[in-house]
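Got a structure for you, questions after.
The other protein chains are all here in position, but one chain of the complex has been omitted.
So that you can tell them apart, the chains are marked A, B and C in the order they are listed, and the count of residues begins at 1 in each.
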Amino acid sequence: MNFSNLLTSLVDGLLIGVVYGIAAMGLNLIWGVMRVINLAHGVIIALGMFGVYLFFSTLGLNPYLALLLVAVLGLLLGVLIYFIVIARVINAPYLSTLLATFSINMIILGLGTAAFTTTPRDSGFSLGNVDLGPLTLQGTRLVAALVTILVTGALYYFLYRTRPGKYIRAVANNRAAAELMGIPSDRILALSFGIGTMLAAIAGGLIATFFSFTILSGDIYQQKSFVIGVLGGLGNPLGALLGGLILGVLEGILPLAMPNTWVPVIEFLLFIIILLVKPSGLLGGRQ
Amino acid sequence: MRKIWLNPGFWLVLAIVVALGAWPIFQQDAAARETGFTVLLAIVMASSLNIVMGYTGYVSFGHVVFYGIGGYIGMYFIDSLGLPLPVAVLFGGLSSALLAFLLGKAILRLRGAYFALATIGVNEAARTFVANFQPFGAATGIELQFSVYKAYGGALQALWLVYYGVVGIAIFSVIFSYYIKTSKFGLGLMTIREDEDAAEVIGIVTPNAKTWAYVLSAILPGMLGVLFFFKNGNVEPGDAFRLGFSIESLVMIMLGGQGTVLGPVLGALGYQRLRGTLLTSDLMIGSLPLKDFQLVISGFLMLLIILFIPSGLVGWLRQRFATLRRVLA
Amino acid sequence: MTLILQVQAVTKRFGGLQALTKVTFDLAQGQVLGLIGPNGAGKTTLFNVINGVYTPEEGRILFLGKDVTGKKSYELAKMGMARTHQIVRPLKELTVRENVIVGACYGHENHDLISAAKIADEVLSFVGISARADQLAGSLNVAQKKRLEMARALAARPKLLLLDEVLAGLTPSEIDGMVKTVLSIRDQGVSIVMIEHVMKAIMNVSDRLFVLDYGQQIAEGGPEEVVHNPKVIEAYLGDPQMAQKLMEEG
Partner (left out) sequence: MKRTLSVFFTLLVFASLLLTACGSPASEPPAAPAPTEAPTKSEEPAAPAATDAPAPAAPEVQTAVIGFTASLTGKLNVESTRQNNGFNLWMKQVNDTGGIKLADGSLVKFESKFYDDESNKDRVQELYTKLVTEDDANFLISPYSSGLADASAVIAEQYGKVMITTGAASDGTYKKGYTLVYQAYTPASRYLTGALDALANADPNAKNIAIIHENDKFSTDVAVALEAYATGKGYTIAMNEGYDTGTTDFAPIINKIPAGVDAIMGGGHFADGQQFAKSLFEKGVAAKYIALLVAPPEPTFVEIGDAAYGIVGPSQWEPLAAFTPTYGITGADFVAAYKAVYNEEPSYHAAGGYVAGLILQKAIEDAGSLETEKVKAALDAIDMTTFFGGIKFDTSAEAHGLQIGHEMVFVQWQKDSAGALIKQVVWPLGGKTADLVYPK
C-alpha cells in the first residue's frame, strides 16, 4: 500500500461519504423533529432516482434542473404522506410509526415494481473526468459533493435563520411547549416531514447521475443512513454529513487492510457498539 | 383463576393451533401440509416475538437472527457431524438461546427506538459475518445431500416428519406463550412494558427479566430454522437473515393484537393466508394480474389496521366487548 | 431504638449543578420523617438517591444497617424499601389488582401469584379502592391513582416506605383520608419518609421534620421546632406564599 493508493481511497471515501451524508440527512431530520424512524426513506430515495432519470431520459431535461423538480415533488409527497398517515400515528407508540412508514414503503415498492420492473437503469449522464495527479475524479461526483454542501448550508440557514426553521427547532426541542407558544405544530411537523422526504429525493436524484439503480436501490442507503445517524448523532441533520463522511472514509480505507467482504461486518458491529456506548452519537447531538 | 386449564381462552387458542396442525394430517394432503407448514411457522415466529414485543414492550427487528443462527448450527451438525435431525433441532434451539443471552446482556440496555435500531444492526452484522464464515460455507452456504432424507424414510417421510415437528413446536409455543403470560414472570415483563423505571423501583430485576424474555423468545425460532432449512436442503446467508421476515412477524403481531396469546396466532394465520391467496390468485385488475399487486395490497391493508385498529383484532375485540376477555386470551 | 435508614454526607451532582450537598440524617424504626423544602430543593433527588435510581458522588447510605450506596432500586426493593412517585406511574394496561399484585410479587417477601392476590385484595380494601380492582389502572382518576400507587408500595410489605407528595392535588377530605391511611401504615410498624407541601398534614403526621434548601440541609428536628427556625422561614421567603403559611401556622 503506497501513499497515492491511500490518497485515492481517502478521496473516493469522501466523495461517497458526501452522498451518504445527504441520504441520511432527511432521515435524521425527521427523527430529530418527530421521533419517527421513517422506514419509507429508502424507497423515496429510489423515487428520487427514477424522477431524475425519467425527466432526463424521456424529456431530455438537464439532470440538475430535473433535480429541482424532483426536490419540489419530494416536498409535496412528504407533506401528503404526513397528512394522510403520519399525523394519525405521531402520538402512538413508536411501533405504530415504524410499521406505518413500513407499509408506505411496501405500497410504493409494489407500485414501483409494477411500473418500472427491477431492471437496472442508468442515466448514462456524464460530465467527464478531472485528473489531479494520481486522482481521477468524475464531474458528476464533484457536482454531487457541491450540491450536498449547498443543500447542507441551505438547511442550516433555514433551520437557524428563518422563522419556519426556528419553529421546527422549537418543535423538535419540546413540542408541547412550542404549541403553548402558539406554534402551529401540525403544519411545522408536516413541513419537517416534507423537507425530510425532499432531502431523500435529492439524494436519490444525485445518485442517479452516477450510479445504476433499481426501485430496490434505496434500501442500502436507508441502512447506511441508520449507521450514519448513529455516527453523527441521531436527530442532528447537520451531523449526518459528518457521519456520512466518516462512514465513506471507513469504507474507502478499511478494504486496504482486510478482505472487502469483512467491511460491512465491521461497519455494523461499530454501529452496535456506538449505540451501546454513546447512543446520542459519536459527535454528541441533542438527546 | 390462575389455573390454565380452567380458562376458556387457553383452550380456544390451543384448539385453533391443534386443529390447524391436525388438518393436513387427517387429510394426508401434501398441499395442505405445505400450507400448514408456512402458517404454523409464522405462528411460532409471531408468538415467540410477542414475548419480547407484546409482553415486554421491546420491538425487535432481529428476530430472524435466531431462526438463521439456529438453522445454520443445525444444518452444520447434520451436514458435517451427521447428527440426527431431532438432535440438530435441539442444538439449533439451544444455540439461539445462548446467542440471545449474550446479545441480551449487551443490547437490552437500550430502550425504545434505539433498541429497535440496534437489532437491525445485529441482523446485518450476523448476515455479513456468516457470509464470510468458512465453516458455514461462507457465501455458498450449506447444502445437504438428497440422501440425508433416506435416514428418515425418504423425502416424503422426511417432509411429514418435519411437519410433525413444526406442529409440535407450534402447540408448545402457544402453551408456552400462555403460560408465560399468566405467570409471575410474565406479570413482571408486562410491568416492564408499562413502565420500566417503575418496574425497577417495585423490585423487578429488569436486566435479568428482559434477558430471560429474550432468551425464551429465541429458542423456538432456532428450532424452526433447523426444520425449515433441512426441509429445503440448503441454507444461504440471504435466506437465513432476511430482515423482511422479522418485519413480517411484527406485522402479524400487530394484525392480531400485541400482548395477547391469541393475537399473534390469528395475525399469523390471517397474514399468511392473505399473502398466499394473493400470490396464487388468478384475478385480474384490468389487464394486470392481481398477484402483481400483492405487495401493494398487503401494505395498504396493514396501513389501514395501524391507522384504525392499532391494538389489533384481538385487542380491539377485547376493548369493545369486555365480556370476551376471558375467552380471548 | 434501631436505625432503619442512615444517610451520611450524601452529595449528588448533575454536571455542574450541585443537587445535594452533604445531606445527613437518620430514621429510626417505626418513625415518620417529613421532608420539606421549597421547589427545586432536591427532595425528589434525595429520594432517588436513597432509592438507588441515582448513585451519589460522595457519602454513604445505610439501610437496615447495611451499606447500600450504589445498589440498584430492585436490590433495595428486595431488602424491603418501597416508594411512591410524585407523578403517579400506574401500569395503565394492567388492572388495578394486577398493579398491586406486582408490588406483592416483587417486594422483599417474594410472593407467588396466589398469595400475592390475597395480599393485593387486603391492601386494596385498606386504601379503599377495592371496588375498582378489575378496572384498568389507566382509567382511574388522580386520587384513585395516588391510592393505587400507595397500595402497590404497601403490597410489598416494606420496612421503609418513601412517599413522594401523596397529598398533592387532593381535596381536603381526600387529604384527611390519606393522612389517616399514612398513620395506620406507621402503626403497623413501617418506617416512612414523606415529602410533602401540605404543611398542616405533614406536621400532624411527622415525628420529625427535615428541611432541604438548594440541596443543603438547613434544619432538622421536631415539627414545632423546625417551623420556627429562622433559617427555614428565610428559605421559604423565596416562596412568599409558603412563608406566609409558615408564619400563620407558627
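The rule is simple: contacts are C-beta pairs under 8 Å (C-beta built on N, C-alpha and C of every residue); 3 or more make two chains touch, one makes a residue touch a chain.
Every value quoted in this text rests on a predicted model; they were computed, and no experiment measured them.
**Q** For the unseen chain, which displayed partners does it touch in the full complex?
**A** A, B
**Q** So one chain is hidden, and I want to know which residue out of B:Leu81, B:Ala151 or B:Leu279 touches that hidden chain in the complete assembly.
**A** Only one of B:Leu81, B:Ala151 or B:Leu279 touches the chain omitted from view, namely B:Leu279.
**Q** On chain B, what residues meet the omitted chain?
**A** Residues of chain B in touch with the missing chain: 6, 8-9, 11-12, 15-16, 19-20, 23, 27, 29-35, 37-38, 128, 131-132, 138-141, 143-147, 149, 154-156, 159, 231-234, 236, 238-239, 242, 244-245, 269, 276, 279-280, 282, 291-292, 294-295, 326-327.
**Q** If you put the missing chain back, which residues of chain A would it touch?
**A** Residue positions of chain A that touch the missing chain: 5, 8-9, 12-13, 15-16, 110, 113, 117-122, 124, 126, 129, 136, 138, 207, 211-214, 216-217, 219-220, 251-252, 254-256, 259-261, 263-264.
Quick note on the criterion: only the chains that are shown with their structure count from here on.
**Q** When you draw the chains as points and link the ones that touch, which shape shows up: line, ring, star, complete, or other?
**A** Graph shape, chains as nodes and touching pairs as edges: a line.
**Q** Between chain B and chain C, tell me the centre distance in angstrom, where each centre is the average of that chain's C-alpha atoms.
**A** Measuring from centre to centre gives 44 Å for this pair.
**Q** Could you put a whole-Å number on the gap between the CA centroids of chain A and chain B?
**A** 32
**Q** Identify all positions of chain B at which a residue touches two or more other chains, and write them in rising order.
**A** none
**Q** Considering only the defined contacts, which chain B positions touch chain A in the complex?
**A** Residues 53, 59, 106-107, 109-110, 112-114, 116-118, 120-122, 124-125, 128-129, 131-132, 139, 247, 250-251, 254, 258, 288, 292-300, 302-303, 306-307, 310 of chain B touch chain A in their complex.
**Q** Once bound in the complex, which stretches of chain A touch chain B?
**A** 31, 35, 37, 85, 88-89, 92, 94-96, 98-100, 102-107, 109-111, 113-114, 223, 226-227, 230, 259, 261-262, 264-265, 268-269, 271-272, 275-276, 279
**Q** Could you pull out which chain B residues touch chain C in their complex?
**A** My answer: residues 1-2, 183-184, 187-188, 190-191, 193-195, 197-206, 259.
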